[in-house]
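Before anything else, here's the structure in question.
All protein chains but one are shown at their positions in the complex.
Going by the order they are written in, the chains are A, B and C; count residues from 1 in each one.
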Amino acid sequence: MSKEEILEVKNLSTTFRTERGDLKAIDGVSFEVYKGEILGVVGESGCGKSVTSQSILRLYDEKYTAKYDGEILLDGKNIFDIPLKKMQEIRGAKISMVFQDALSSLNPVLKIGDQIMEPLRIHQKLGKKEARERTLEMLRLVGIPAPDKRIDQYPHELSGGMRQRVMIAIALACRPQLLIADEPTTALDVTIQAQIMDLIVDLNKKLDMGVILITHDLAVVAETCSRVVVMYLGQIVEEADVNDIFDNPKHPYTLGLIKSIPRLDGDPNERLYMIKGTVPLLNQIPNGCRFAPRCPYATDKCRTNMPELKAVSPTQKVRCWMVEE
Amino acid sequence: MTNDMNIPFESKEELEEIRKTLVKEQRELKRKKFLKNKMSVAGLCIVIIMIIIAIFAPSIATHDPYETNVMESLLPPSAQHWFGTDKIGRDVFSRVIYGARISLFVGVSVGGISAVLGLIIGLYASTNKVLDNILMRCCDGLRSIPNLLLAITLMTVLGAALKNVIISLAIVSTPGVARMARSSALVVREQTYVEAMRCLGAKKSRILWKHIAPNILAPVIVQMTFAFASAIIAEASLSFLGAGVPSGTPSWGSMLSEGKAVIYSAWWMIAFPGAFTALTVLGLNLFGDGLRDLLDPLTN
Amino acid sequence: MEEKKVVLSSEHVSQFFPIKNGFGQVVNYVKAVDGVTLELHEGETYGLVGETGCGKSTLGRTLIRLLEPTEGNVVLNGEDISHLSEKEMRKYRKEVQMVFQDPYTSLNPRQKVGDILMEVLEIHGVKDKDERMEIAMKMLAKVGLRPEHFYRYPHEFSGGQRQRVGLARALILNPKVIICDEPVSALDVSIQAQIINLLQDLQKEDKLSYLFIAHDMSVVKYISDRIGVMYLGHLMEEAETEELFSNTLHPYAQALLSAVPNANPHEEKQRIVLEGDLPSPINPPTGCVFHTRCPYAKAICSEKIPVLKSVNEKHKVACLLYDKDLNPDAE
Partner (left out) sequence: MKKYIVNRILSVIPVLIIVSIVVFSLLHLTPGDPAIAILGEDATQEAIDELRERMGLNDPIPVQYLNWLNDIFHGDFGTSTASSGEAVTSMIASHFIPTLQLAIYSTIVTVLLAVPLGMLAARKRGTVVDHGVTVLALCGISLPSFLFGLGMMMLFAVKLRWVPVSGYKAMSAGLGAHFRTMIIPAVSLGFMHSAFMMRMTRASMLEVLNSDYIKMAKSKGVKELWLVAKHALRNSLVTLVTVIGQGFIGALSGATIVESMFGIPGMGSLVVNSIGRRDFQVIQAVVLLIAVINVVMNLVIDILYGIVDPRIRLS
């Protein structure tokens, strides 16, 4: 099935200038996002999944702190070639974002109605009355009861789940092609998380947009994503359909992750698998394969040169020497 | 044993060895971090220079600061009088050097007293609601009276003497330190490790002095350097208004006040004491900023 | 099944936090915990789950007597410790201890790890310094840390290592009961596995009993022998792990378990989605606190308060649907 590609990330690297020298948070990240699909980006803290998502929208301050390399193709054009001023036409219109903690991501001194209206008035130049109408419609779309009462309230007057819905309403106000959700339900209780994930899946179908879902929770990925990218220490180590990731993961890190999470249908007497060691700091990256020091199958080859992210099947790519033989 | 990472228990000497290297390493890390912050190092140097001047004032000063000589009234800076002379012929350079003693002595004692008192008031205010209300309302009461006005009023009541200047300025700056110590203590009190110590059966006093106090020491010490600096300004202001040290004592403030009277003819009467006051206070403020990062454990 | 020895139990424990107005008069109460009865057996792990604001942490803090219960009693190894003074409570501190959630604030940043451990021994009368050091060193090894960690400060450790120090501090008095308040929620998946395995190894070795408080159902299911589900200060259902998952009775527990995502893409789950928002604990709904959101709610549910009753010897539930004597047309 020929899927229409929205975004292609090619060899993306983001380097941060800190007092302790330059730190390359992500190094050579490449993947595509197709229309109507939910792509899961999974990894533990510090693996660079959030940096990837915010680099796509160039949210970091490029003058003093961050430097981007590689390409991000949107409708055939490379985002890094666009002058920063023009980026505003893409943010919120073509690609928009939702963050983890809605209470801190919504402006506490502005009414939620105004915050939803803002992208409409910037991108679609709607008048005040028409924008307010579209806002009420958005509030209904994301399932907020009594929208005409809620529209004039402030973020602190809403519950956690409702604030998350407001943020989704803001992101989807201008019907973007791509929604990037950076850990949208991590701060929520499990019943509210289920509601929000259902909403995202529902809107993904209804508006036929692409979604990049960034999370550390493999269970959420299993239930909502169609394709998964696993990241470790700033690099993609495996990319595959969700069934392949869980049924026959190829990369030792993915395998380790899946075996170390307690599963609802798992056997309680079986001891949890432990990936030995800890994630090294960004300024102490081992040479060769970055997972080598913690990998049970590591050979000298792994410890000296870095494997490429190779396709082992039409839908699965792995960055590991073991796959070669 | 339970875990493969468990190395057999070392002998006492090896442990002592490990401890020494680690302590040295931690101290080295702190020193390197402090030296990296150029501005606060400069601040520290200024303060050290001033302290040296204050201690060795007799040997540095070229003349007796109190010796008057009507013949040499209001001479500009010259080889003989580096900073010139004042209205009644006293050597400005020697008076500025001796003035360092007054200012630093007032600064250190006011800084020290207000830090210790402020810490104690702040700590006990954070222990229970009633005490908190009483102490904090008193602090607010004192702090609502402008510092200088309160100092002046206290001075007129106590009379002009160095001891009284220190008492007045300590009363003026303690509420500020107390309020800051109290808010830090309330934050620390909410931390989980205080709760953990209560689970482990630690007495209230042990928790207060061994767990809460050390963790609010850093902000209090930083506040002390700023109290030190503002005490120097306050002493200078008091003496400038004639409500500070007894007249004739070589204090930077009173010298500036004398300088104002002859502003048309003797610029040096203002330039040198003013420069020394500003430099000392700048040094303290720079050092205080650097101290804040150094003492904050999270920034390591 | 022979009668297991009860190490820690709460009998109708309630914890109400007073709300005062400007003049200091009490105007209302936050009913954080409301009449919870629960027993922890020896060598068992009792999982206590529920969403934010259900009172599980408050109950944990009440059982370890960080808070004094407003009503009901806390019984530790047969002794009532509900209203003991701090001094009287001290000797019981050796028997029950707590491990906390946030690794970054559970250790005093100004104390070296070694001093943290030795201070606990000092408080409980181990006079000789060398003896204290030896015990502390053994405990560090037991939780998988190396001797030189003894001289390091907490900020030099990773999240996982700090939880190990927290565990060492809790175990150093050889308590028999440990209340774990979300010990692994703040950790990454791979570190989580290490701590869970460590907790289980220590439990086997020293026959410890855990009250394991958490909101992550898959972790609780893996580690617990029995599980209690709390909602708005009430214990709604309590059962052995297998029984609870295979035969969930309480409507809230059903909704909660159905909402938990499972790391298996093939499983098509049919979800029960709860309507409305969590009511405020300041004035909870009358009768059964869940009746405002319960799909099976009947008129009686808003009048009578359900009581936790045994449905069989492995399963208790607090719901009028299953309570014959309170509700005539119950199943």
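Everything that follows uses one rule, which is that contacts are C-beta pairs under 8 Å (C-beta built on N, C-alpha and C of every residue); 3 or more make two chains touch, one makes a residue touch a chain.
Everything numeric here is computed off the predicted structure, so don't read it as measured data.
Screening B:L44, B:L123 or B:L154 for touch with the missing chain picks out B:L154. Check A:E4, A:E62 or A:E89 against the missing chain and you find that the one touching it is A:E89. By the touch criterion stated above, the residues of chain B touching the omitted chain are 133, 137-138, 140-142, 144-150, 152-157, 159, 229, 233, 236-237, 240-243, 256, 259-260, 263-264, 267, 270, 274, 277-278, 281-282, 284-286, 289. Residues of chain A in contact with the chain left out of this view: 54, 57, 59, 64, 85, 88-93, 96-97, 99, 101, 104-110, 118-119, 122-123, 154, 156-157, 167, 170-171.
The rule is short, and it goes like this: only the chains that are shown with their structure count from here on.
Viewed as a network of touching protein chains, the structure reduces to a simple linear path. Once the centre of each chain is set as its mean CA position, chain A and chain C turn out to be 33 Å apart. Touching chain B in their complex are the following residues of chain C: 61, 64, 66, 86, 89-90, 93, 97-98, 100-102, 105-110, 119-120, 123-124, 137-138, 141-148, 150-153, 155-156, 166, 169, 173, 198, 201-202, 205. The residues of chain B lying in touch with chain C in their complex are 1-3, 5-7, 9-10, 15, 18-19, 22-23, 26, 191-193, 195-204, 206, 210-211, 214-215, 297-298, 300.
The part of chain A that touches chain C in the complex is made up of residues 44-45, 159, 161-162, 189-191, 193-195, 197-198, 216-220, 222-223, 242-243, 246, 256-258, 260-266, 268, 271-275, 278-279.
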